[in-house]
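Shown below is the structure under consideration.
All protein chains of the complex are present and in place, except for one that has been dropped.
Chains here go by letter, A and B, matching the order in which they are written, and residues are numbered from 1 within each.
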Amino acid sequence: MSRLELYSPEGLRVDGRRWNELRRFDCRINTHPQSADGSSYVEQGNTKVICMVSGPKEPSNKSQQNSSGAVIEFNVSIASFSTTNRKKRSKNEKRTIELNTTLERTFEQSIIRKLYPRTTISVNLHVLAQDGGLLAALTNASTLALIDAGISMYDYISGISAGLHDISPLLDLNTLEESGMSFLTIGVVGNSEKLSLLLLEDKIPLDNLEDLLAIAIAGSHRIRDLMDQEVRRHANLRASKLVK
Amino acid sequence: MDILKITQPEALSQDVESDIEMSDNENEVTGNSLVTPGELVTDDPVWMKGHGTYFLDNKTYSSVAGSVSRVNRLLSVIPLRGRYQPETGDHVVGRITEVGPKRWKVDIGGKQDAVLMLGSVNLPGGVLRRKSESDELQMRNFLKEGDLLNAEVQSIFSNGSASLHTRSLKYGKLRNGIFLKVPSNLIIKSKNHSFDLPGNISIILGVNGYIWLYKTPSSGRKNNINASSNKAQASFDAKGGYNPGQGSVSITRLEEESSWEIYSDKNDPNITGSVRKNIASYYNIIKALSHGELGITEQRIIMGYEASLAYGNSGSLIEKEAMESICEDVLNSEKMRGDAS
């Protein structure tokens, strides 16, 4: 198979986007009102994720109680059918455990945990389809579901991935692009330039890092705005409905 | 009535969609002010910081998505959703989750289980009786895991959890009916949370969204209770158990009724089919109001009941269309009465 051209000299990517364009981002909040305290659904390109938050609640396991603040648990489950080639995944796969830990670390900083002593907040994520940017989509879905659950947070955390093709940074990679270049995933705090998440597992020349981060932060801010619109749409709908 | 009624998820209505596309009107909101996490609420330091806010560099930010509330000098943001937040004086319905040393843990739908101290309940034999070690040993004979009760929030601990009491005749174990849950923000606080409804049904609308629907106790309540309490006590004695209050003379009515009867697990043996059917109808009406996100009040439940009489079979009330039409009927009759808020 001839090597696919990920970024053409004319500045077009495999799916026709330019270097700084996001894929279609679609999100919904409060998708599972009967089965969770907070819920959301996020589509980032062809990556599709459901998030359901339960809590703050009495911990099922006494030993997990923490009197200084809520214990936050993430549980990502990746459906066997989420990739083009079906693959049965064990629940203790290393990759999944890493995702859980990364998300826990990220949200422990943004949830105001001290408000919920001796409780557990569990965040359950279901990956229905993946086409790149998985960690970013999981981060965004978690932010929305936590907001839906009414859990206090300092700010939105919005996630995005960006890769380096030769010397050009590319925003929001799909699977094909992820497999062909070095990339990183970040989570940005609100409209600031602060990162609460940075995952870089490949080599990237230090000289290019700044450009890459700049476009990723800009992309995250756009995602934050899109999520904020959905939160406000839902809030307004609710406010108009609640006739007291 | 269909054996299996199937619907599809609904697309967002068009006008809502178009709202989203007009991206820069984020601040245009219905009602007063809607804020989302991380949004600056005020940089005026005179405000006291309440729930749903945090303070950073002399500025107050929102930590939840909700509406800003300014009461006196207290600034808070009320989230759109969230678990029940207990307040002193709330009348709640709860379920025992754990029996511990001198206390029960009670699920009231909050962030943490509430606590019911052994000292906060009426024990058989009346209030004047002293609590003894034997009471502690037989706590499960009073209330055990799974038991439902209604109670009042007595106080709130510093960590936000509630302490309950049942030291009144209107509180205690629940019998003769069924339990259901609705989101607690649909329950509007009022002076009274227990009502008699048409059809010989009573209801306890717990402030926490936990609801108990049951047969209205017969009017000769007092006599009945005394009669059956003797029975209950007799049966307990037969098991070689506890003998509270025997030989003592009843001093107050409270004491008299605080017999073992209040902890009985036995239902009234005469719950008729029509009472059971009415309970099922009310169950569906409350579910319908909750589906429509209408605040649930005594009056609305009764109006819903009247509207539901048009349905020959209340089993069809579980269908989405029927639920929505019940809500419409309720809102329309409110308009007609002119008491819509």
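The rule we apply is simple: a residue touches a chain if its C-beta (ideal position, glycine included) is under 8 Å from a C-beta of that chain, and two chains touch if they have at least 3 such contacts.
Keep this in mind: contacts and distances are computed from a predicted model.
Matching "quinol--cytochrome-c reductase", "Exosome complex subunit Rrp46", "Ribosomal RNA-processing protein 42" or "Elongator complex protein 6" against the UniProt entry of the left-out chain gives the name "Ribosomal RNA-processing protein 42". From the set B:Lys102, B:Arg140 or B:Lys266, the residue in touch with the chain omitted from the display is B:Lys266, counting the whole complex.
Note on the undisplayed chain: of the listed residues A:Arg13, A:Arg28 or A:Lys57, the one touching it is A:Arg28. Screening B:Ile156, B:Ile318 or B:Leu331 against the full complex identifies B:Ile318 as the residue touching the chain left out. Not every partner is drawn; the one left out touches chain B at residues 1-12, 95, 145-148, 173-179, 265-267, 271, 273, 276-277, 279-281, 283-284, 287, 313-315, 317-320. Panel shows chain A; residues 28, 31-36, 41, 46, 48, 50, 52, 75, 77, 79-81, 83-84, 86, 88, 91, 124, 126, 128-129 of it touch the chain omitted from the view.
Everything that follows uses one rule, which is that only the chains that are shown with their structure count from here on.
If you average the Cα atoms of chain A and of chain B, the two centres end up 36 Å apart.
Residue ranges on chain A touching chain B, taken from their complex, read 30, 37-38, 55-58, 67, 112, 116-119, 147-156, 189-191, 225, 228-244.
Residues 12, 16, 19-20, 23, 26, 29-31, 34, 36-38, 52, 54, 61, 63-67, 79-83, 97, 105, 107, 111-113, 159-161, 185, 188, 292-295, 331, 340-341 of chain B are the ones touching chain A in the complex.
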